[in-house]
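For this view, one protein chain was removed and the others were kept in their places.
Let's look at subunit A:
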Amino acid sequence: MASNSSPFGSNGIPSSPDDSSPIRTRPSTHGRRDRRRQPGTPVSTPLRNQPSSDGGDFSTPRRRGRSSSVVPPTPQMPGTPMSTDDLPPSSDGGDEDPKDVDQMFVWGTNIRVDDTKTAIVRFLKNFSDNPSQMEGKYMVPIHHILELDGGGGSGSGSLDIDAQDVFAYDQDLYNKMVRYPLEVLAIFDIVLIDMVETLNRLFEKHIPTRIFNLKSSVSMRNLNPSDIEKMISVKGMVIRCSSIIPEIKEAVFQCLICGYYSEPITVARGHIAEPNCCPRGECKAVNSMTLIHNRCRFADKQIVKLQETPDEIPEGGTPHTVSIVMHDKLVDCGKPGDRVEITGVYRAMSVRIGPTQRTVKSLFKTYIDCLHMKKTDKSRMNREDPMDCDTTDVADGEGDSAADFNEKVEKLKELAKQPDIYDRLTKSLAPNIWELDDVKRGLLCQLFGGNALKLPSGANFRGDINILLVGDPGTSKSQLLQYMHKLSPRGIYTSGRGSSAVGLTAYVAKDPETGETVLESGALVLSDKGICCIDEFDKMSDNARSMLHEVMEQQTVSIAKAGIIASLNARTSVLACANPSGSRYNPRLSVIENIHLPPTLLSRFDLIYLILDKADEQTDRRLAKHIVALHFENPESSVHDVLDLQTLVAYISYARKHIHPRLSDEAAESLTRGYVEMRRRGNFPGSSKKVITATPRQIESLLRLSEALARIRFSELVEEVDVKEAFRLLEVAMQQSATDHATGTIDMDLITTGVSASERLRRENVLTATRNLILDKMQHGGPTKHLSELLEDLKKQITIEVHLSDFRYAVQSLVTEGIAILNGDKVKRT
């Protein structure tokens, strides 16, 4: 690993010989000594050299201009080494007063080397975001690097500097850094070299500075000529990485005649000044020098293609790409498919007509010299609540300056104060989907979520709300799902049909090359703290479904495969939708019979909505109106007074992050009261029939819903209204899905077992009647009777309607009782 990591320009800044390399044979030369002798003199040696590329001396015109018009050093500084210097401190080329000879400017800029230097030293030494800490924030990593590498180890640390910190501490420095990154970074290098020297005289390495987290990032398609040579940051996706290119930094030549090794010759502007005769005085042989490869010093370089992510591409456009040049440590940082944020310097280089021709085309090729790469996916993973996504940094203090952030928060709070915020949010949710207001309210609650609770005893109470949508085909269930998926950045959209158990949970894969086993997370793990949208839930394999049991209550995924036993967090809300097993929902059957889902799983959903295409004149009329409007009106005009997606997401993420409502006493009281009331409804006075209308699971659901509702109002207290609304929501959902159609009451047994209490009663009756019938009419070992015959007999006896299937079921029970024998359709009494 080359240790002289320089993040920049191909031939790396510090062509200063200080940076040692493992294959270095000679200690440093004049550069270092000079600096020691005259501390404080603006030494420009390490200032970044000509940025070059493989293209050799063709760099941007500005650059070229600077180097070709080297201004001779002013007499005031005779000792300044000029050997590799192309940034002579100049007084007459700068923008400012030429008579001010004491100040030195970097040519063509308004940067005063001394001032900048002091500013940087001040920043590094003093900046601290934690007042209790005595030492500057960045001194810690510097010391750290020194300790780690102090012994001359081969590791090379780099100093990561948060540009936001620079901005907070010294705006002027920040502006200069963004405007003239090459120059300022070079000064950073000088400062670090000096600083390191005072701390540890033996430390010979160069510590590169990596700036990240600029205040604003540019969209790739907005990069334009004015950004050239500026520090920029772009977000994108790595689509291709080149192989690692060794780039020569220092070349060593040997005389073929006398065997003399030349001094290492540093690459300047992409060129090596090859000696054409032996420099040794005794030899002086002409054309005898040959390059000795293994004495040369190389650095790693890699070119990466970055492509725009879908959210930045305007409709009708194709994604743009940009080349990124990575050096040293940054090489292989990003793999294709990674979403990254690159901070770097935008560069352009001219194109020659032919490899040997000097004339240039008018064309320029652009690339970004990478300073820092941040994987945005990872950072999202580490965030406390991934509901804040990159596109809406509103609720994310890091992405904005404090003032901006506060302003946005104020706006959100203003919004929250509006009395109709609940309705407005409901309306803003999937505005193109017609009606279904209560479903949308439920989904809204899901987005906001309740509070997760962890008791000291280790018991966990999830705060995530799970919702199941069951309904006729073509009732825009999938659209709702898609919309929710869009709304929550951590949302994963899968289809139950396509995903196997591993696809949904986690997957152990063997790396084909190394043979290592790696755990690949599936949809549920990926959507940790987000929403996992599962379409076609009913089509899912049983295997995958069984995994969901754990996820939905314990919020973990356990996996035991290939010797790996792991329990992964999957604190995800599940939003699933299922189609009835027949083509249409049969209202005569229970939910469970309709969708063929195990009751155990079904009971884990807080809300189950039936989205049915009901024949109802009023709905029909509204539907007709909607369709006509869709055809004859401008769709934009019909949607009004809704929040745009961005505000909605910002609102939700702020609430999720900052609002943690508690239950008020009144609310708690009304919650208990309501629950007891619900339970009581199952008892019919004067009847032995007992229907369970609510289970303890419901009380948890109610709690979560009320918390979410309080969050919607940005309220820290759950109030009675929230509880009332939660009850209403639950009841609306339950009424649809858990209503026993025979009696019209809510029956939780429908959800928990799939059979309603009244149905159970009916089956019981049929069974008794059948038993009596068989005992009465048939003799032991007597002749067999056909099922249908018996059924006819039975129908004469009892008043309730009996189907053949019910009857068969009853007879089968009798078989187990040992009363009868069923042989095909023939019944025989034992």
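FYI, contacts are C-beta pairs under 8 Å (C-beta built on N, C-alpha and C of every residue); 3 or more make two chains touch, one makes a residue touch a chain; residues count from 1.
Simple rule for what comes next: contacts and distances are computed from a predicted model.
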Missing subunit (named according to UniProt) among the choices "Ribosome biogenesis protein YTM1", "Mini-chromosome maintenance complex-binding protein", "ER membrane protein complex subunit 2" or "Autophagy protein 5": "Mini-chromosome maintenance complex-binding protein"
Contacting the left-out chain in the complete assembly, out of A:623, A:717 or A:761: A:623
Residue among A:121, A:218 or A:239 touching the omitted chain: A:239
Touch with the omitted chain, as defined above, among A:128, A:482 or A:581: A:482
Touch residues of subunit A, complete complex, unshown partner: 53-54, 57-58, 60-66, 68-69, 221, 223-225, 228, 237, 239-240, 242-243, 303-305, 307, 309-310, 313-321, 323, 336-337, 348, 350, 353-355, 358-367, 432, 474, 479, 482, 584, 613, 615, 617, 620-621, 623-625, 627-628, 630-632, 634-635
